[in-house]
Each structure stands twice: as C-alpha cells, then as structure tokens.
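A single protein chain has been removed from this complex, and every other one stays in its place.
Let's look at chain A:
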Amino acid sequence: MLGRTLREVSTALKQGHITPTELCQKCLSLIKKTKFLNAYITVSEEVALKQAEESEKRYKKGHSLGDLDGIPVAVKDNFSTSSIETTCASNMLKGYVPPYNATVVQKLLDKGAVLMGKTNLDEFAMGSGSTDGVFGPVKNPWSYSKQYREKRKQKAHGENEDSNWLITGGSSGGSAAAVAAFTCFAALGSDTGGSTRNPAAHCGVVGFKPSYGLVSRHGLIPLVNSMDVPGILTRCVDDAAIVLGMLAGHDPKDSTTIQDPVKPFTLPTFADVNKLCIGIPKEYLAPELSSEVRSFWSKAANLFESEGAKVIEVSLPHTSYSIVCYHVLCTSEVASNMARFDGLEYGHRCDINVSTEAMYAATRREGFNDVVRGRILSGNFFLLKENYENYFIKAQKVRRLIANDFVNVFNSGVDVLLTPTTLSEAVPYLEFIKEDNRTRSAQDDIFTQAVNMAGENLTSAIPEPHAKEPEQLHVTSFSYLPMTNELAGIIETFVVTKRPYWT
C-alpha cells in the first residue's frame, strides 16, 4: 500500500480498502524503521493520528474532503507549523514553536492531509546536500537498495559500508528521502536555487518548482524572498499536479502571489507530445556533466523525438553568469532576512548580557552555522554603500538578461526546455564533504538556479521521476516520462515549460 502513488492510495481510501488511521500507522512504523535516514526532524505522531482519526470520521460519513483526505504528507522544517516546532535545522530556532501555519500547510490540512512530521534540511535551506543541518545529514534511501550495495561491492572492496551512504541532495533532502522511502505520499520542500529539484533528482522522486507567485510563501521561513517558492515532492507527476491544484492561488497574506484565478491543473494527453517543440540549451552541455547524465539526457530527447516532438538546440547565452549572480543576490537577501534573528523575540538567546551588541553577536554566533554566517557576511559586503552598484545592481541587471534568455527562447516557438538537474548522480557523503558548502552549492545549483533567477511567472520545472517498474521506454503522458530502471537517482532531467503546462 505504501508504495502506491497518491492517487492510487486516495482511491483505496475512498473505496475503504484501507482506513486513514491504518495508513497513518503504517507510515509511522516505517518512519521508525527508517529513522537512520534522518529524514525527519520532528515526527508529529500524535497530531498525525488525531488528524487521521478525523479523516476516518469524514470517510465514514461520506464527507471526504477530496483526493488529499487522509493522505500522509511531510513538510520541510522551514515551513511554520502551528504548535509544532519549526527549526530550519538551526540552533537559532531550536525549540521555536510558531503560533501559526504557513498558508501551504494550512491548505494541506484543510484538504484533510495528515501531517507526519517536519523534514530535515540544510540549515536555513542553505546547501545542496542536506548535510549541513544541526540535526545531522540526511541519508539517501537508495544507499540501502540492493542495487546500490551490489554496485558498491563491485567498485570498492572492503570499504566501510556505513560511510558509503549517498547524500540526498538538498536542501529539501529530508522531504525527498521521506517520499522516496515511502513514509509519506507527498512532501513540501522549498526551492530557491534548486533545493526541491536537486534532492528529487538524487532520490528518484518528482520535484516540482512552481512558478514564482503561483504558490504562497506566507509562513515559509525565507532564504531569498525574490526566488523562494514552496516545492512539491511526490512519487509521480500526476501526484504533484494534484498537490499543486490544492496549493496554487492568490493568498492575501503574500502580496507577490498572482491575483488571477488559477485554472485546474490537468495533465496533457499522450497525443499532445507531437505538437511540442522541445529545446535543448547548448550551454547546459557542461564539461563537468557526467557521462551517465549526458546519456540519459540524450535518451530523453530521443524519446521525445521518436514520439513526434520537435527537438531543437537552443541557446541561453547568459547561463555562465548565472551562478555568480545568484550568489550575490542570494547572500544579500540572506543578510537581510537573517537580521531578525537577534535573540529578542524568539529563538536562541545567549547568556551574555554585557550589552545589546554583545548579546546580538554571541546569540548569532551560537545560533548560526558557518555557512549561514558566511552568507550573511558576504551579503552585507555586497549591500555596503560602496559596493551596492558594483555587485547588487549589476547582479540584478544580469538577472534580467538571464530572464530574457528564457523569454527569448520561449518566444521563438519552444514549448519546453529539457535539461539535466544535476551534473552527476548522487555522490557518497564522504566524497561530498570534501568540498565546502559554497563550492558544492555553486556546482550543484548550476542547472537549477537560473530558473529561480528568471523567476516571475515564467517557469515551472518538473524533474522527471526515477522510474522503477518499466524496462522499456514509453511515454504515457507528457508528464510521466519513465526513463530506465537504473538505480540511485540518476535521472537528472527536468523540464521547463513556457506556459505552466496545465494551460
């Protein structure tokens, strides 16, 4: 039952094959069994069981709230959850219990979803490995698959198995691992530079980054306000569309959400593929791209072509400037957003009380890890009066050029872009930590952050699922694009659509 898709289990609930409480208990026991993955920071067992009970009552009365009623979900621990601790995997917010729900969390609960817990991440979502949180790294469930172990055995004999586990990618690694390990049917992540799509790719699940403004950020503890979007992680594209349907729309509490009413999201049919023009951005053919990823990328392109789509090479000429630009804009907003963590109103406060300034300094030194502090430092540097023009303004201008790249490509008749999500498959932890967070983020966000930079009502990204079942390649719908049964999350393809693909 746990291995099914959201839609399948929803049907099972409706038909009474399983009750919400049974489903919830199954997930809870799997969460316990997979505790070593460190996917969850908080497991909200009591709340979940209570919500499941409520859901069960509704089903009995025949008053189900829809497809999400009784469905176990998980939420990244940077979304505010009323009366459930929300830490951002940081000492700064350890013990912080928000008095309100993020809009997206509230929407899930209003639709009857059962909240299993809060998932692990890099501290304040700053990272691409889910290795830099105060609660320790998240382990990729694929590390424990038979296939991966066999592969490891072939490669290196005698290695310590415990340290050979793979990273999940990040920063929403906890959510990706939770979905991949079947402990929930959907999870919320957040995506600022690839934080939903990257771990989705590494964990072989669907990671969806909605267009900026489509889904409310109210209650999402910000990394970069102008790029953050709540992300959706599921085990198939159809499920992501269901969840998106529940979350999208204007929120009076978030002035940057679009005012226009949102049309229901229906997936196009197979027949639509031959009307598609698919762009392959040549700049994404980076030398660092692993041969596996490259080969899957071309397989996917060929697949589209053989199904009748037009596949052409396109150019996004400013791609190479994207990551450095992202760095300037990201750290600047980080410096600003982190200013509120001063130990006064909430969160960690040091014992030093010599002066207000000394208290701020000690609180922030104790509360934030090196990565966060480093970003605050560089962000403040870029915002200094003497540097603002040279860095921030310049980065904003380049950001416009990057956005225009996408506009130009889409205006030239291209419907979707097909690109890799990451340079390579998920790497073992020991290898990953050889580089620092900043280097890793710069490498790992290379294909993802440009879309965040382009931001405003331009793009939607759908990383393709890692398909487990079918051996042969086939396209059943535009969205469901099984690739191969290769292991260990090496499907790093995502699709950028010009129009949100539901229109």
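Keep this in mind: contacts are C-beta pairs under 8 Å (C-beta built on N, C-alpha and C of every residue); 3 or more make two chains touch, one makes a residue touch a chain; residues count from 1.
Convention: contacts and distances are computed from a predicted model.
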"TATA-box-binding protein", "Glutamyl-tRNA(Gln) amidotransferase subunit B, mitochondrial", "Aspartoacylase" or "Large ribosomal subunit protein eL14 domain-containing protein" - which is the UniProt name of the missing chain: "Glutamyl-tRNA(Gln) amidotransferase subunit B, mitochondrial"
Selected from A:3, A:16, A:62 or A:99 as touching the chain missing from the view: A:99
Sole contact to the chain not displayed, among A:76, A:111, A:139 or A:218: A:218
Options A:340, A:365 or A:397, residue touching the unrepresented chain: A:340
Residue, one of A:22, A:53, A:85 or A:254, that touches the chain absent here: A:254
On chain A, residues whose C-beta touches the chain left out of the figure: 79-80, 86, 88, 93, 96, 98-100, 102, 217-222, 224-226, 252-256, 259, 332-333, 335-336, 338-342, 344-346, 353-357, 359-360, 380, 383-385, 388, 392
